[in-house]
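A protein chain is absent from this complex, but the other protein chains hold their places.
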Amino acid sequence: MKKLTLVGIIVAAMALILAACSAPAAAPQVVRETVVVPQTVVAAQTVVAQQTVVVPATPEPTAAEKVLRINLGSYPDIVDPQKSSFVNEIAHLNLIYEGLTKFNEKLETVPGAAESWEYNDDATQLTFKIRPGLKYSDGTPLNAARFRYSLMRNINPETAGEYAFITDEIAGAPEWRGVAAEATDEEKAALREVVSQSVLALDASGQPCLEGAEGYAQEDCLTLQLTLSKPAPYFHTVLGIWVGYPAKEENITEGGEIWWTSPKYQIGNGPFILNNMEPFVRARFEPNPNYEGEKAKVPIEYAYITDSAVAFQAYKNNEFDIIGLAAEDLATVKADAELNKEALIYPGSCTFAVMFHNLKEPFTDAKVREAFTKSLDRDAWVQDVLKGLGSPTLTWIPPGYPGYQEGETRGAFDPEAAKAALAASTYGTAAALPEVVDTFSDTPRNRTRNEFLVNQWKTNLGVDVKLNPVESTTYTALTKDVETSPQMFILGWCADYPDPQNWLSVYWKTGAFGERIGYSNPDFDALVNEADTTSDPAKRAELYAKAQDLLIESAPVAFMWNNVNSYLVKPWVTGLVTTPQDSGWAGIQVPTSIDIDASKLPQ
Amino acid sequence: MATATVAGRRPIENTLNTKAPTSLWVDAWRRLVRNKAAMLGLVIVLLFFFVAIFGPWLAPHDPLQINSGQDFLPPAWAPAWSINTGKVGDPQFFMGTDTIGRDVWSRLIYGARVSMVVAIVPTIIITVVGVITGLVAGFFGGTVDNLLMRVTDIVYSFPDLLFFVVIMFALRGTFIGELGNGVFLLFVALALVGWVGIARVVRGQTLSIKEKEFVEASRSIGGDSRRIMSKHILPNILSPIIIIVAFSVPRLIIAEAILGYLGLGLRPGTSSSEFFVTSWGSMMLEGQTAINAQPFMLLAPAIAVALVVMGFTFLGDGLRDALDPRMRGTG
Partner (left out) sequence: MARFLIRRLLWLIPVMFVVAAITFILMHAAPGGPFDKDPQQRQVDAITQKRLNAQFGLDKEMWLDFPALMQGNVVGFFDTQFFTYMIGGTVNGEWRCGFICGNMGPSFRQRGMTVQQIVLDPPEGKSPWDSKAGYSLRLGLLALIFAVVVGIPMGVISALRQNTAVDYASLFIATSGVTVPSFVMGIFLIIIFAVWFHLIPVVPRDWSDPTVWILPAVVLGFGLLAQTARLTRASMLEVMRQDYIRTARAKGLSNRMVIVRHMLKNAMIPVVTIMGPALAALVTGSFIIETMFGFPGWGRQFVLAISQRDYSMILATTLVFALLIQIANITVDLVYTFLDPRMKVS
């Protein structure tokens, strides 16, 4: 009878493993016929949020419950306003917090927590007026002292935030941030003091607010005054992004390093309250009743499925309301009348280009770059590879963003001109070119993309380009530095905030990102430097336009395509407002307007 | 294993003339030929070798030819319920087309080469290294066993993925890395970490067999260790070895695919005259992302792998039976 005992043991083991899941409702079939195994049943857990909103940790969605279920993709590494940097992390912060300014559906900078702001004459001082009577979701007051703390925390070297450099315009910020670890406490304190004077929270009488908890409670502490090290008329826009979000000091101190993982400490001033965050499974957000703007209408739930084929199946199964639409699934969507109506495709915030290393043979020769650029059929690329999920471009700033230049034709597809350019280069013929290698981060998708690209040069220019797939972090490590940067690779840039400065100065100025392919143009630098410090919007725009013109003229890269945001949205989701900067999911910039039409929900 | 079979005839005759008057090999060969399943396996395996070698002459299209606007075409014979895209197949593309309109059937034929090489070469290395290590450890026991098994523990434990990342990075640019679009490097890497499973199984079996009477007997009449291992122990532990070997074939093909999933795949060919153009592994990966649009991008390579394994399994089983000393004369 040994055999039976064995079976018994196995069944019992199985039951125990499953019992650990503590499911009172549905018992596994295997267990049903056997003896009752002593279960350590943990009673249905409840998480009590700060707002006494009691929600079961694992709420079962019923057709009747109104909740917006979104597949976000990868799980965030960290959800801390001053430390996060990744799109998916920001998708969480966006809901929980609101900055001094924010962006509307036209990507204009509009008042957020600040009701107004003004620069001094030479744009070296920026003063925000905070709305009076603002509250956190837990009901505690929010004033200028809170924002001061956040900005100071962002600059503080101890924080070592990944986007800390974005506030380097604040006087003293780069110095304090860059202080050597070995520096004495006095040196550190001195540097801190400089920043502390550049970021001032002032009360009604213009005096600095009280320090610490008293300052946070001070009702008239409503002025935030920033001193900048150079004229920066775009800086109010920078403060619309997540680094300035006012996380609460006492929560960060009390919660320790992992404060951000707990809904208890993630208390913000945004339209939503973090209710529950189960790592790698889901996060749930409830509307914030204390939000000063338009109140959110439905709770939001994020899931973290990275496999797009699985997410697509789940969407078809009515398990998600919004998912990203992958190019591979587009054909299926188009063939299905229902799904086709649910597809939402609109311009995005990124520009992609084939980068040529300007200091590596043969791309030192501008004629060779021209030849490679002109032999790229962008329309075919968009149609065959991106399946229409993208739009061809010949310029840098994408449509929908301030600074976009319509009607650019330089570098357009023209195989004859391409061959002529190659003939006019110092090499003369395709055979005389040194070996050209296209390096890419290896994913199944990138493989097809780069195979297509190489095919273009082969067909249109007669040049054999080799492919070099590398692992993704290797790719990052290689492309970071001008020395190791590959001869040729595809790279894109997505807007942080809607201002030409973010596209031109931040990327192409000498010493900036363009450095990695050896781009350095003194004339360009002069133009953007002047534009960055010019207050007059019209003059500024003109200078940036000139700079972009110069960039395209010197053609260091082949501008290729702009991404589009492509999502599938269920018909019962209403009130979606989309912007190009919808990274994460459709409608993220204005989440409060979204509602669910219960009458359309499937029964 | 397979190569041994293909080239098997001549050594048989040689052995016959010089050494074995009892015609052990002839006997085995006869039994093998009479085993229908084994013959089917042999035919399948030979067929795939043929395709791998003569792919360029068999493929109807250039595997790299991009047909603009003809992407995700289903096979012309595909039943309507399997088509989600509303597209109509074209008979000239037997298995349909892929993401950018390349002929799946031709890619499958070209892919056979990489996949057969990736499956066979490391398998041979793995088998030789694993069997020798396991035999020696199990037979001699004691310190030898302990040290060898600790080495296998170490090889088993350290993250092979990380090892691949480093090897691919360090050697990609070198001569070794360039050899056959990185195929050589890939199978060296796969072989280096793959032998431990076989070694442990062989050791376990050896530990058991060496205590058997006939080994004792052989030892007592003064047989030397090498002879005992090769003549008495090895033939008796062939079955598990054959199974693990047959199973390592698909595992390696899939390993190549999964490495592609993690960004460590082969360098894709840019000209169909290159020796290695694509692989079944990368086809499966691409197919998985496009499973809704063109399921045959995934099914075609998956079925190909299944057939190869089926072939090796049948052949392996047959070989084992044919070589079993106890079956002698029964054929």
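Think of it as A and B in the order they're written, each chain with its own count starting at 1.
Heads up, the rule we're going with is that contacts are C-beta pairs under 8 Å (C-beta built on N, C-alpha and C of every residue); 3 or more make two chains touch, one makes a residue touch a chain.
Small disclaimer: the values here were computed from a predicted structure and weren't measured.
One chain isn't displayed here. Which of the visible ones does it touch?
A, B
From the list A:Thr253, A:Thr306 or A:Thr459, which touches the chain that is not on show?
Reading the full complex, the residue touching the unseen chain is A:Thr306.
Decide which residue listed in A:Leu68, A:Ala164 or A:Val354 touches the omitted chain of the complex.
If we include the chain that is not displayed, A:Ala164 is the one touching it.
Would you mind spotting which of A:Trp260, A:Tyr427 or A:Tyr497 touches the chain that isn't drawn?
Candidates A:Trp260, A:Tyr427 or A:Tyr497; residue touching the omitted chain: A:Trp260.
Just one of A:Ala247, A:Leu433, A:Leu478 or A:Leu504 touches the chain that is missing; which is it?
Checking each option in A:Ala247, A:Leu433, A:Leu478 or A:Leu504, the one touching the absent chain turns out to be A:Leu478.
Of B:Arg31, B:His61, B:Arg107 or B:Arg200, which residue touches the hidden chain?
B:Arg200
Give me the chain A residues in contact with the hidden chain, please.
On the chain A side, contact with the omitted chain comes from 2-3, 10, 13-14, 17-18, 20-23, 25-28, 40, 42, 45, 47, 57-58, 60-61, 71, 77-78, 80, 83, 85-87, 157, 160-165, 174, 177-178, 181, 256-262, 278-282, 303-307, 309-311, 313-314, 316-317, 319-320, 441, 471-480, 491-492, 494, 496.
Which chain B residues would touch the chain omitted from the figure, given the whole complex?
That gives, for chain B, the contact residues 37, 141-142, 145-146, 149-150, 153-154, 156-159, 161-163, 165-166, 169-170, 197, 200-201, 203-205, 207-208, 211, 236, 239-240, 242-244, 247, 250-251, 254, 257-258, 261-263, 284-285, 288, 291, 298, 302, 305-306, 309-310, 313, 320, 324, 326.
Throughout what follows, only the chains that are shown with their structure count from here on.
Can you work out the whole-Å distance between the CA centroids of chain A and chain B?
44
Spell out the residues on chain B that touch chain A in their complex, using ranges where they run on.
Touch list, chain B to chain A: 64, 66, 68-69, 71-72, 84-87, 98-101, 165, 168-169, 172, 260-268, 270-271, 282, 285-286, 288-293.
Can you list the residues on chain A that touch chain B in the complex?
It is residues 308-309, 312, 326, 328-329, 331-332, 334-336, 380, 383-385, 387, 441-445, 447-448, 450-452, 454-455, 458, 464-472, 474-475 of chain A that touch chain B.
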